[in-house]
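Note that this complex is displayed minus one protein chain, with the remaining chains in position.
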Amino acid sequence: MTHPINREQGLELLRQMLRIRRFEEKCAELYQGGKIRGFLHLYIGEEAVAAGSIPLFAADDAIVATYREHGHALVRGTAMGSLMAELYGKANGCARGRGGSMHFFDASRRFFGGLAIVAGGLPVAVGLALADKMQQRARVTACYFGDGAVAEGEFHESLNLAALWTLPVLFLCENNLYAMGTALARHQSQTDIAGKAQAYGVRSKSVDGMDVLAVAAATRAALDHVRGGQGPFLLEYRTYRFRAHSMYDAELYRSKEEVSRWKKRDPLMTFEQSLRAAGVLFDEDLAKMELEIATEIEEAVAYAEAGPWEPVEDLTKDVYTENVRRL
Amino acid sequence: MTHPINREQGLELLRQMLRIRRFEEKCAELYQGGKIRGFLHLYIGEEAVAAGSIPLFAADDAIVATYREHGHALVRGTAMGSLMAELYGKANGCARGRGGSMHFFDASRRFFGGLAIVAGGLPVAVGLALADKMQQRARVTACYFGDGAVAEGEFHESLNLAALWTLPVLFLCENNLYAMGTALARHQSQTDIAGKAQAYGVRSKSVDGMDVLAVAAATRAALDHVRGGQGPFLLEYRTYRFRAHSMYDAELYRSKEEVSRWKKRDPLMTFEQSLRAAGVLFDEDLAKMELEIATEIEEAVAYAEAGPWEPVEDLTKDVYTENVRRL
Amino acid sequence: MAKITYREAVRAGLREALERDPLVFLMGEDVGKYGGTYACSKGFLDEFGPERIRDTPLSESTFVGAGIGAALGGMRPIVEVMTVNFSLLALDQIVNNAATIRHMSGGQFSIPLVVRMATGAGRQVAAQHSHSLEGWYAHIPGITVLTPATVADARWMLLTALEQPDPVFIFEHAYLYPMEGELEEGPPRVDICRAAVRRTGNDISLITFGGCLWKALEAATRLAQDGIEAEVVDLRVLRPLDLDTVLISVRKTHRAVVIDEAWRTGSFAAEISAQIGEQAFYDLDSPITRVCSAEVPIPYAKHLEDAALPQAATIVQTVKGMLCAS
Partner (left out) sequence: MAKITYREAVRAGLREALERDPLVFLMGEDVGKYGGTYACSKGFLDEFGPERIRDTPLSESTFVGAGIGAALGGMRPIVEVMTVNFSLLALDQIVNNAATIRHMSGGQFSIPLVVRMATGAGRQVAAQHSHSLEGWYAHIPGITVLTPATVADARWMLLTALEQPDPVFIFEHAYLYPMEGELEEGPPRVDICRAAVRRTGNDISLITFGGCLWKALEAATRLAQDGIEAEVVDLRVLRPLDLDTVLISVRKTHRAVVIDEAWRTGSFAAEISAQIGEQAFYDLDSPITRVCSAEVPIPYAKHLEDAALPQAATIVQTVKGMLCAS
């Protein structure tokens, strides 16, 4: 614990983590049931990162995330129903059912995806920040990506460009120690990700991503740096994925022991304990929370179930903006 | 001066630098005369790098260079005539006249180009080194590239992969302070190129690229490291291009003063002076050298002039290997 | 004859390649510990060791370029790019180095490189994971482009490809991995230069490749129930193209439909249509038609994805339209 805990804040952080956890447990169940298809990448185990960081961003800050973005969208405030509907492929989903799990979008919250090419979001984030800087807007663009993305050339190019032009980009690396089945040490010759920022003269820090308060504190500091106009910041969250990479994954690349060791550091469990220890959380709080979330999920599923399919006639709608003068 | 100078070695280094200088002066002249066409990137000013480093490589080491590779090919030992013929586009050129200035090749000397996509040679060099390592050959692959290439994602990816797999690659950055018209500080947020190696756990060093002896000493040390099986090494040569980037270039991006300041450090002039000061070079040596080189160039031009054009019927020859069983 | 899945066929080909030549090695993302995204190399890391089964970082441009370098250095690399979608990141290395160095160097260098990748849509993985770009690859002089659609081709094409001195690209349709098929015993090594007639018929030629072959065959079966005998030609090799087999079929049926999972405009189907038009114009009784994907980023929702892709039903409709019209 890095801070004394205030009850309201503490409960809210726990609630957000629990929302993600329960939502995704439901997703896994619905995937088995065939309601959700395609690729489904669960965030379970990493909830402290989204829950601890996203609430710090202003409404007009931008967020760019990856295919493992359920938690980010939930905490950002997109209605759970429209996310569930998206997973169902329904027209009332946050991308009209065209994106699915990997491609959540929400323009009203400046949530730019849900981009599923590894590292493909970094250049876009650099550009969003450039637009803000050129228009003298005090906004920040937060760009989430995994440890695997660090190996891609775009990581290198984007950090250089953002630093060269002193752009307000917050590079947020969710280092869960694996890129699919490839352990960090098997894809990085030098595994200190935060340390790589030096090559660009970029400030950076690494923080325990299983500790929601540590995540919040480190993110707030990084955000202050970026908002202060001092250019980009690279923050590395050390976290861990409890589930398979996606739904099909024999997990041959790591031991059950390793996973259970990390589960002892389950961000929900440990935070719940510290809240109890601090005397700010009681059984009835948790029961109430679980009940509210269960209801929210029920309603989200109902919303998805009730949602319409996009008419096939609309298949090519929005490939281009309609009715545009080309002369 | 980093070493006492031995006359034979000293004269040979000077001779190689002078060969490059005079050869390229002739190229510029022939370009004006229309004998050479397309892009022509001169190395003038940077001769100490190729002259100081290339002689250190064994016959079975590999060299991968860029479109600014005349000097490298010359020092590596490809006959000046076949290089000149290549510039003429003649069939007796080192690439049958198909490559021109940017694409010198010489399989017999393991000279793999002459690759003109910036940073495109780095992954190839990593692969050549991988092949050597897998076949337990004690070879090294030397990969030359410019400061501009450092901005490309492939620089990042290649250093990581070479280090991750402990491959015998010598990354040789010819930092002439400009990528075409873009000064180093205008394309790199952090201009210490050698320092970037830390991000990969790669050993590195930066050396004065205008001092042929310093180049030789630093390259020898780096080469020993790589040959020792300790993985890649990044060596940065601080050098300067005296001529335009290519033949069309108004040089709006740098001042005449800057250029003339650097010309005071002309690697030929300074090395000639120190050889004289050390009492190992005399006027007659230089006169003899100039005469030999003038003759070599004359013969090279004659060889190119006399060379045949590749028959048009052979245009598509070598797109694929001929007469291969596809069943 | 033994039943085997397309995945097992790919696997068997890979294993034989690794067993018979010590210079062959496999590298790519998650080919090792993970066992291959499509489980094609499951167990290989233990079987052949980390020197020959190499997990790479997510650096497509560099590990493909490293494959080029390794081939130049005398190895026989098999590079697996997880899917064609990600191969865009390596396209510069492919176009400017792999396909070009032999010719540009005046024939001094050989690049015996094999690159495998999964291609195609149909699994609801949405717009960034559903591309069919084989047609782009078929545009590049200097490389060979293979599209195994049967278990036999999945099993044997790789081995012939490994005997080539120049780069070969193999596109495995991700949808086919679980498909079962009959595989003859013994190594009836397959060629990589000819198209194959998968079904004979006199009324119309259905020309296709890869994942669409099975949709074309299904369409042919349905058409047969209405007395229409369609001939189905599997191109197998997109570059260099075996047009003769196509022409023989079209000169017999006088009608052709080209089926391609790529977006219609600029699809490889256009090239086939153009070449038939150039070579067999006077043999045609009606315009050549194409059944391709709708020009849209492939959507996630099943009904929309189905509507976007070529289907047996669309092929049947198209054929009937052509036969009624004339």
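Which chain is which? They are A, B and C, in the order written, and residues in each are numbered from 1.
Definition applied: a residue touches a chain if its C-beta (ideal position, glycine included) is under 8 Å from a C-beta of that chain, and two chains touch if they have at least 3 such contacts.
These numbers were taken from a predicted model, which means no experiment stands behind them.
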For the chain not depicted, the shown chains it touches: A, B, C
Contacting the left-out chain in the complete assembly, out of B:166, B:182, B:206 or B:270: B:182
Hidden-chain contact residue, picked from the options B:123, B:153, B:201 or B:232: B:153
Of B:45, B:99, B:231 or B:267, the one touching the omitted chain in the full complex: B:99
Where the missing chain touches subunit C, by residue: 61, 85-86, 88-89, 91-92, 95-96, 99-100, 103-104, 126-128, 131, 135-136, 138-142, 239, 241, 262-263, 265-271, 273-275, 277-279, 281-282, 284, 286-290, 295-297, 299
Contact set of subunit B toward the excluded chain (per top definition): 37-39, 89-90, 97-100, 102-103, 115-120, 148-149, 151-153, 179-183, 186-188, 249-250, 252-253, 309-310, 312, 315-316, 319
Residues belonging to subunit A that touch the chain removed from view: 62, 93-99, 103, 105-107, 112-113, 115, 117, 120, 122-132, 134-135, 141, 153-154, 157-158, 160-161, 164-165, 316-321, 324-327
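The rule is simple: only the chains that are shown with their structure count from here on.
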Chains most often in contact, by C-beta pairs: B-C
Mean-CA-position distance for subunit B and subunit A (Å): 46
Euclidean distance of C-alpha centroids - subunit B vs subunit C, Å: 40
Residues within subunit C bordering two or more other chains: 56-57, 59, 61-62
Multi-chain contact sites of subunit A, meaning residues that touch two or more partners: 151-153, 186-188
